[in-house]
Every structure is written in structure tokens, then in C-alpha cells.
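Inspection log for the structure reproduced underneath, given as C-alpha cells.
Heads up, one of the protein chains got dropped from this complex, but the rest are sitting where they should.
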Amino acid sequence: MVDPRRDIEVYLDLAESNGLDINYIFETHRNEDYVIGSLELAEATGAEIFHGKNLNFQYGTPTSEGNIFHMGTVELEVLETPGHTLESISLAVRDLSASDDVQMVFTGDVIFAGETGRIDFYGIDRRPQMAGLLYESIFQKILPLGDGVILCPAHGAGSVCGADIREQDYTTVGYEKKTNPQLQFASKDDFVDFKISEELYTPPYFKKMEFYNQNGVPALGMLPHLRPMPVKFLKDWAQRGAQVLDVRKPTSYAGGHIPGSLNIWEEGVAAFAGWFLNYEDPIILVDDQSHGLLEVKLALARLGFDNIHGYLANGFPSWYLHAEHVDKLNLWTVHDLKKHQDDSDLFLLDVRKIDDWKKGYIEGAHHIYLGEIPLKMKEIPHDIPLVVYCDSGYKSTIACSFLKNNGYTHLTSVVGSMTAWEKAGYPVVND
Amino acid sequence: MVDPRRDIEVYLDLAESNGLDINYIFETHRNEDYVIGSLELAEATGAEIFHGKNLNFQYGTPTSEGNIFHMGTVELEVLETPGHTLESISLAVRDLSASDDVQMVFTGDVIFAGETGRIDFYGIDRRPQMAGLLYESIFQKILPLGDGVILCPAHGAGSVCGADIREQDYTTVGYEKKTNPQLQFASKDDFVDFKISEELYTPPYFKKMEFYNQNGVPALGMLPHLRPMPVKFLKDWAQRGAQVLDVRKPTSYAGGHIPGSLNIWEEGVAAFAGWFLNYEDPIILVDDQSHGLLEVKLALARLGFDNIHGYLANGFPSWYLHAEHVDKLNLWTVHDLKKHQDDSDLFLLDVRKIDDWKKGYIEGAHHIYLGEIPLKMKEIPHDIPLVVYCDSGYKSTIACSFLKNNGYTHLTSVVGSMTAWEKAGYPVVND
Amino acid sequence: MVDPRRDIEVYLDLAESNGLDINYIFETHRNEDYVIGSLELAEATGAEIFHGKNLNFQYGTPTSEGNIFHMGTVELEVLETPGHTLESISLAVRDLSASDDVQMVFTGDVIFAGETGRIDFYGIDRRPQMAGLLYESIFQKILPLGDGVILCPAHGAGSVCGADIREQDYTTVGYEKKTNPQLQFASKDDFVDFKISEELYTPPYFKKMEFYNQNGVPALGMLPHLRPMPVKFLKDWAQRGAQVLDVRKPTSYAGGHIPGSLNIWEEGVAAFAGWFLNYEDPIILVDDQSHGLLEVKLALARLGFDNIHGYLANGFPSWYLHAEHVDKLNLWTVHDLKKHQDDSDLFLLDVRKIDDWKKGYIEGAHHIYLGEIPLKMKEIPHDIPLVVYCDSGYKSTIACSFLKNNGYTHLTSVVGSMTAWEKAGYPVVND
Partner (left out) sequence: MVDPRRDIEVYLDLAESNGLDINYIFETHRNEDYVIGSLELAEATGAEIFHGKNLNFQYGTPTSEGNIFHMGTVELEVLETPGHTLESISLAVRDLSASDDVQMVFTGDVIFAGETGRIDFYGIDRRPQMAGLLYESIFQKILPLGDGVILCPAHGAGSVCGADIREQDYTTVGYEKKTNPQLQFASKDDFVDFKISEELYTPPYFKKMEFYNQNGVPALGMLPHLRPMPVKFLKDWAQRGAQVLDVRKPTSYAGGHIPGSLNIWEEGVAAFAGWFLNYEDPIILVDDQSHGLLEVKLALARLGFDNIHGYLANGFPSWYLHAEHVDKLNLWTVHDLKKHQDDSDLFLLDVRKIDDWKKGYIEGAHHIYLGEIPLKMKEIPHDIPLVVYCDSGYKSTIACSFLKNNGYTHLTSVVGSMTAWEKAGYPVVND
């Protein structure tokens, strides 16, 4: 297994159904965006854990360039590929029954489909050094493996570990050589300059993940048993600081929600909860039907949030049936936005990633990435109507719910956002 | 089996798991509020169908007072119990291995938990006659069976076949004698007077049910295979008259919905679809997650709606991602309503059943039962804001969505409605 | 709430969806056959716990004859109804808005549908005293409430708390007066004689339940997160004493199973696991598809078995794909049994409850109740073929799997058992 996640059932099932044992676990680097499942998996299988030698892990065994691991006719060779981090390794795979050449490579965070690894974890000063290392790892270790080699990166689309990773389970060396924008620079210097200037986001939960993944993760032997919570208990807990997380879709949240609750739609919890939740105060979930709470619980557990306390019994309708106060959020379609776009007294906020912004935005908009809103709130005026958009209306609603809880009023989220804006044929500008 | 529904799997499974055969099917009367599954079940099991002799059914065998059917040590005796309809029968059950006395009785629509059957199906003129028959059926046939006899009526809470049926799977003769308000009258005349004056609702789908249930129902061998429908196809169909049914919760619908769509929340389809949908135009479902569409399909099939055409692919978010126009509905909490209660330019509409209204309503409200709104729209003014409430906010949102599709604007639905109003301690008036 | 179970979600959801609070929790007695959820529910709702005064509970508040609790228009009155235990209480319910008479009664283990409470928990000597108390509780407290009163007992069919409880959610006083065999005796003395002579079963887990339910139950805040387990780990754990529980159906188990595993089909775990599992050694589940493991986990948790360790990854097929040894069990149909019934060298064992046995058995059979096999193994010969039957073939397969693990060979379980035997028209004898 390479870089296993914390809920390891899927690996164990897969191994057993193929009559295989799991003997080796490799960590391509100290992952920073999810809780690694190595110890969990090692305990469950007896496998040995390996990682690069250039970081002082509190568990597992260091491994170095050229080390080879044998599994039947398959062998894995360790390539040291620093750049993203110093201890980063890649794993080249040969199935000797098919060919003596490398046929596949696990690249961790060195190179992704359409992206390369970020190099900003060691501070501004070391960016040039790290970018140079990354260049060498890619051009001297990975690309020479051959165009046809299947390339398995550690992350897919949506990860914060790369600005703009494509949605593709795996890719090939040759495909990346042709299509990966970062492999098209004229020289190493150009590559390094580009990487130095990259603007990437570092969610607050990275710290927790780094600590866990270097020092070892508590066993997931027990997961919180989510308990339904009466309205009055939720209120008590919320008054004592509990984090109320509403996982319904934007229109449901807009139609009515618990004052003070944060909205992150169910499938978005994995990507965005880490920017807005803390690890101390209990988390209470709110849904309409309690259909997907198990998935939400797992998504949170993978980020190390074991402080989930329960969920609102019988879903959001309980709230208003108990005569509690309900907040609403204003929604606009892109047609509403078009009509009001030139209103002088309106602050239009684009919360997409900076790279999406650079490709084109709506005239008059200001840009702050969703995850950075907590840090950059002072850039957002209080006294005028605030209209927020993203790609689809999901992330803009997260932003609105967060701003609402921080004293903003006159908030509007744009459903459909850029996807619908372009569909409607409205103009997009860029600098 | 007594009065089986159209999707008969549950009966077949139950019989097989107990090693039993289904040999007899009884219809206590021609049911008018759901499609009867007798023919379906007879075909699947070889059972014989029986019903009362005073209606000309196109299938099955008439049975009369005193007929006895034997099943092992159990016997069923037919009691003719007209009143609700002329052909109504009840079925008295004896398990001879336990006692020679009647131990249980299936009463069809003669008597329910807390209610008695409606007697208004034969027109105003025959109400006194039918009420008299019903009185005799209850007081001369059912009550004499003994206080401890378990009484199994054909309907539970929420049915339109009785004004105010309690939520209770079964009851007892003695319990009804003590607590059923309609058994407390001083005389037969008082009972008849009460029944004559009862105001009950007759949904339009009753006609279809009556026709089906007297003449035979098409086999449910094939159910429509619901197909996801792209946005542009839904639009095409809607323009050609398709009925767009949004089965999300009130707050979701309020936050945003397809213009022209009717909102009935998933679990409410069984009770309310028949008032608003027709049997000719194709029905297209809209949900957020497509979780419960199978249940909705079954609920519609039980009402004879086999004209379901599909559902919006990927749920409501598809709609705004395609830059389509989105309508919203205003929601108020009971606190908002309290604040505005005395606004002179506001028409407050209570859409609960008349009996709930009689127990108490919000000062200033007008009453039209939800199901009768299509017939009584002219009583509702167009030029002033319209605020609708019910028990919980679910039914008032149905009303608002229907009125919206019929030219009304300035609509508000009150979430929480009477439940929350009373919880909040706000005053309730009655006449 | 009366006598809540340990996984309390269902109560909380029900209360919230009806806009109700849970303020009072009543324990009709110290339950001995499941872990009571009172503390769990009290913590989740703030409700107060009450129980009878004649036992020294380590939590909650004693309550006495005539105490009345008010909830809106409803009131509950405590009736002291000793007999099953000394502290047993019943709760009479009046809805004053309907009638001033008692309309419903919660009877705990005093009287069931078709049964009365067992009186054997205080030892042989005190049976006459307890039976007398029970008689008085029933005849002087419960029956006088009136024939039509709805009677809600604490247990349904399948419970070990009564020999032969009917499958019925609730019953009536009058129905029981007519049909309950134990209310038909000519005198109190006859009743007492009958109760004294009753043969009932006391599973080993009762001790654990009694301790928990008198002294307080550990919170179920965390439930074990079941982990899939590779074959080799299951083997290791089994060698160190783990209890391997195969929850597949009898034919699956018969076709092939892990040597040493105990078979209890999924839905049977609640009723039978407590006879055969201990609370110390880890429990490992084996299924084919892992469909129902959550239900099994809950069923075990309700019995206080928190020592579940995991389940075989990818189900039973993993076992044979790893070339492990597979055991089989011989199955007979009732036709096979008929053919061999007179074989002299065969020990035919009926493992049904003694009351079923008394109603009729297969000629030549010996009787030991399934749950008592561990105690009475010496009555079962080792040297001749052993053929086991029950009602259906499920419980006989439990018996066979247990006996197999205790050194018996030449075992046969009869699928269909008495149900099929009677269906086939084969003769049944009784004494």
C-alpha cells in the first residue's frame, strides 16, 4: 500500500478478495492534508512501514534511493525525489513477468495530472532551493522512465496540494510531457521562477496533519457513535461553543437555517471543513434527512476531526417545529447578478482559487480564496451589500455562512456562479 | 388478506416466511382512496376475492352476512355493516384454539380509531339514510362483540376517509366506546345529525380509484423505469404540459425551485398528490439527491398515477448550473407572523382540515382546506400579500406552490406553523 | 419513555419529529434480558428516571403506588405490581381530554400477550410467594382496569421472559381475559400451582444484565468500529481464544464454514447470542457479504457485548481462497428424517422450548432446549449419529455448530424442521 487513508477497510477487503497479503506500506512523504492510515493498517495486517530517510518520523523505517522490495514477480524501487518535501520518494514498479523496464510509478506529490508539487512548505527563503530539487526530481528521475509509463500521483482534482490538478485517476509520463503546463517551460530557471511565484493555500488543519503524520496517529479503533440531539440540547451545546455544521445543499440552507451554523454541503466536507472547523469544540451536524451522515463522519475522521458530538434529531425541520428562530440567506441567479452588476454600492467577491480567477472573472469582482477569508476579512467591507460567487454556488454559500457568523449582513450567494454565468453567455474579463 | 394495496410484495414475503398460503382476499368495500391490489394478489397466489353483495363488482365473488371462512383453527365471519357504503362488510375473527368468542374484527371504513366512516358518498339527500345505517352497523354489529375485541380499521392517521383518525395501528371496542367522540352522543338522532353536518373532503382522484376498484385494476407487472432527464428535456416536456413535481422539503423549495413546479415533500406525496396532479400529462420528479424516488414512484402507483416520466438528472442543482431561471418562495417563522399579524393588508390563510381549524386558529385567518384550494381560488384575493400556514409548514408550502402556478404573487409560507405557534405560546382563538 | 433500549436514536428522533420533549423515563422493573438505556437517554435529554421502590438501584428515583406524572392532558399513574420481581410497577395512562378512565396500561413483565411473567428469579422456595403476588397484581390491579384498556407489555414473541408470548405489539385487557391461557384457571391456587411448575430458561447473560441494570450501564457514546480482518489475523485471534461467530444462514454454514466457528443467523443473534458467547474473549463476525453487520453489532450491544473485534475481510470466501480447512455440516430435509426415523442407532434431539415440545414432537426424539445444551451435554451420547431439529432448522443449526465445537461428530441438522414436518403431513406425537 502506498499512502493509505485512515479508514482502511477498503484496502483489507481488496487484499482478501484477491487472496493477497499486505506486507509493505510506503509513505511517499509526510502527508499534510489527511491523516495517514499507516499505523492503523500496519496493526491490522502486520505490514512494515517505510518512508524517505530525510525526516525524523517517530515510527516506521527509513528507505533510500535504489532500495528494492519484492512481491512475487513485481518489484518496487525507491527513487528519492525531493522538492515538495525533502524526504519525498517515488516508487518505480516493474512486473518482471511482463518486461524488465519500469511500467508504473507512484510519484506522491512530485507530479500530478496537469500539475507539479507545491514547494512552499519550508518558507519563502527556501523556495528556490526546493523548486530546483523538484525540477531535478521530475526531469532526471521521473520523465526518463519513458513516455508510456503509467504515473500514479498521490492526489486528484480538488486537492489543496496542487493548484489545478485534473480529474483523472492516473496519467502517463508521455501525456504529462505533452499536456502538463509546468513541463513546458524553456528552462529550469523558468520552471523555478514559476514555482516561486505560485500562490497556494495552506489550510490551518495542515499543522494537525503534519504533527499526526510525523508522530503517529491515534488508532481509529473506535469512531464516535453519532447521537441524535434534541433541539434544546443543540442550543445548549451551541451556546457553550459547539460548532454547528449544516451539510445541506445551498438552496436548502438559503431557505432556512440555524443561526450561527456553518454550511458546507455533504460532499464538500472533505475539502473545506479543515479551513473553518477547529479541533477543540464539539461538532454537531445538521441535515434534512440524515442520509449521508456516515460519509460526513468519515470525511471528518480522515482530517483528524474526532470531536463530532452528534446530529440534530430528525433533521432541520425539528428546529422550526420547536419555534426556534430561522435565518435565511439571499440567493441570486446569474441573471440577477447581471442585472445588478453595475450597482455602485455592491461588493462582488470571487472565492475561487487564484488560478481560476486568473483565467477570467466577472467584471468588478474582488478576489479572496474561500479558505483565506478567515484571515482576510478586514479586506471585506461591512457597510455595503456583499455578493459572493464561485464555480457553482456551493463554495460561495460556505463563504456567506462564515461571513454571516462573523457579523456581516446583506449577503448574497450566486447559484450556478461561473458555470452558469458562462453558460448564459455573459462576459468574462481577465487582466 | 383484507384490502391489499397494489404493490403486494410485502404480503407475499410475509406469507412465505411464515410457511402460509394466501387463499382468500376480502375487500371490506370498494375503496376510493387507493388502488386496490386484489387482482394483482389473486394472480400472484391463486387466492379467491370476496366483497359485499350490494355493489356490482366486475370481478370477485359476493359474500353475505354470516358467511364463514375457515383457515386452520381460525374462522372469519362476514358482518354486513353498511353506512360508509352500501356494500361495506366487516370481518369478525375467532381463533377457536383460544376461545369460541370473537377476538378481533376488521371494520373497513365503518369505524376507525377516534372516528367513524364518512357517509357522504351518495349525495346530500341520502346522508340521513347512510348515517342511520352506519349507526346501526356500529351499535348493533361492532360494539356488541365485546370491549376487549381488537378492532382493525382500514385506515390510520392522515387518511381522507375520516376527519381525524388517530395514529394507532389498531384499537379495541372498549377503548373506542370510551374515547371515540362519535360514540358519545346521547342518541342515534344526535349521531345522525352530527354525521350529516360533517364537512369532509373528496379529492378528485377518488373518481379514478372508484372506477378502478369496481371494474378491476391494470396489473402492476411493469412499473415505469424512471429515467434521469437532462435540463433541456425537462424544459421541453414542461412546455408541452408535463407536471413537474418537486419532492424536496419546504426550506429547499423556498431557497430555489423550477418555475412552475409543484412542491409536495417526499413523504407527503401519498396524501396530497391526488389533489393536484392529473392522470394525463406526464409527471417529472425533482429532488436534490434522488434518494427517495422509488418511494415516490410507489406512492404515486398506489394512487394509480402510472404516468411518471422521469426525474431531473443530478437533481435540482442541475437546473441553476444550466443558468435557468430560479424562483423563490418567502418563508416566515411564527415570530415573523406574530410581528405582522395585525398588518391590515395581509390575507392570512389556514389550509388545515376544518376540524383542526375548529379547535383553534390564528386570529385574523381565513380557512380553506389545502385540497379545496383549486376549487375555491376565487375566495383568495390577488392584490394583497398572502400568508399561508398549516400544522408544520409542509402543507402551506404545497398551497403556495400551487397558488404561484396559478398567478398569485407575494406568497409567504409559515414554517413550523401551528405546531411552532403553540410552542411559542402565541394565542389561539376559536369561535 | 418506558424501558428504553441502549441505542436510543429511535426515541430521540420520534420525540423531535413530534415536537415533544422526553422528560420522564420509567423502568417497570430491573430488566434482565437486555441492557437498559435509561442513563443513556437521561444524559441525552435531561429526563428523570423512575423505578419501583423495592430494589436498591444505584441511579434514578424510587416511585410508589399512586404517584402521578403529568404530561399535557395525559397522566400516568404508578401501580405497584410485584410478582415477576418485587419492585415491578405498571403504569396506567389516562388522556383526560378523551376520558377520565384509564385507557392504556404498561405492564412490564407482569402480563404479556398470551402469557404472564415468570416468577422464578428468587429461587425455588419463594416461587409460591412470587406467584401469589403476581396473581394479585394481575387480578386486582390490571384486569379491573376494564376490558377495553389497551395493554402494552414489555416483551413480544421470542423473548425468554415468557414461555410462549404471542407476536403482537399490544393487546387488551379483555382479549387477554378471553384468550390468555393463564387467566383461565379456576382459582388462585391453580394459577400458583401452574406458575410453580413452569419450566423456564435462564440464559447466562441475565447475570450481566442484572448487574448493569441495577448499577448503571456504561455509556454507548462509542461503539466499536468494526474492522475487516485478514484471514491470517482471524486465525491468530481464534487460536488465542477469540469467539468466531458465523451469522450466515443454515444452508450457507452447512455448505462450508470455519472450523470452530459458532453459527447464529443474523436475525437470531439478539435471541441466542447470550446463551453461547462470553463477555471476555473478542468476538469476530463472519458473513458472506457483510450486509447486515451493523445490525448484528447493535444486537450484541443491546446484550452488553461490547467485545466485538472485527469481521472477516471480504466474507467467508476469503477463507477458502486462502486454502484454509473448511468444515461442513450435514443437512437433512424432513423427508430424509422420515426415512431414517426408525434407525436404531440415531439420537434425535428436539431443541425447541419445552412448551413447543409438549404440544407435539417427532416420535423417538429427546428434548433439550437449545439454550441449555451447554449445561446438559452429558445427556447427549457421543458415539451415535445425532440428528437435531427445531421449528425451522435455524436453531438446530446453532445447536449443531455448538456441539461440533465441543467434540461431537456425525451431526445432522434438519432444515424446515417441525414447520416442514407438519407441512409434509408427517405424524406428531405427544404424551
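Should a chain be cited, it is by its letter among A, B and C, assigned in written order, with residues numbered from 1 in that chain.
The working rule: a residue touches a chain if its C-beta (ideal position, glycine included) is under 8 Å from a C-beta of that chain, and two chains touch if they have at least 3 such contacts.
Computed from a predicted model, the values in this text were never measured in an experiment.
Engineer: If I consider the whole complex, including the chain that's not displayed, which of B:126, B:322, B:338 or B:366 touches that chain?
Structural biologist: B:322
Engineer: Which of A:119, A:149 or A:286 sits in contact with the chain that's absent?
Structural biologist: The missing chain is touched by A:149.
Engineer: Tell me, which residues in subunit C touch the chain that this view leaves out?
Structural biologist: For subunit C, the residues touching the absent chain are 248-257, 288-289, 291, 316-317, 320-326, 328, 331, 333-335, 392-393, 415-416, 419-421, 423-424.
Engineer: In the whole complex, what residues of subunit B lie against the chain that is missing from view?
Structural biologist: Subunit B touches the missing chain through residues 8-9, 12-13, 15-17, 19, 21-22, 44-46, 220-225, 227-233, 312-314, 317-318, 321-322.
Engineer: Over the whole complex, note the residues of subunit A touching the chain we left out.
Structural biologist: These residues touch the chain not displayed: 19, 95, 98-99, 101, 103-104, 146-150, 169, 171-179, 181, 419-420, 423.
In this section, only the chains that are shown with their structure count from here on.
Engineer: Measuring between Cα centroids, what's the chain most distant from subunit B?
Structural biologist: Result for max centroid distance from subunit B is chain A.
Engineer: Which integer distance in Å separates the CA centroid of subunit B from that of subunit C?
Structural biologist: 38
Engineer: Counting only Cα atoms for the centres, state how far subunit A is from subunit C in Å.
Structural biologist: 48
Engineer: Name the residues of subunit B that each touch 2 or more other chains.
Structural biologist: Answer for subunit B, listing residues that touch two or more other chains: 419-420, 423.
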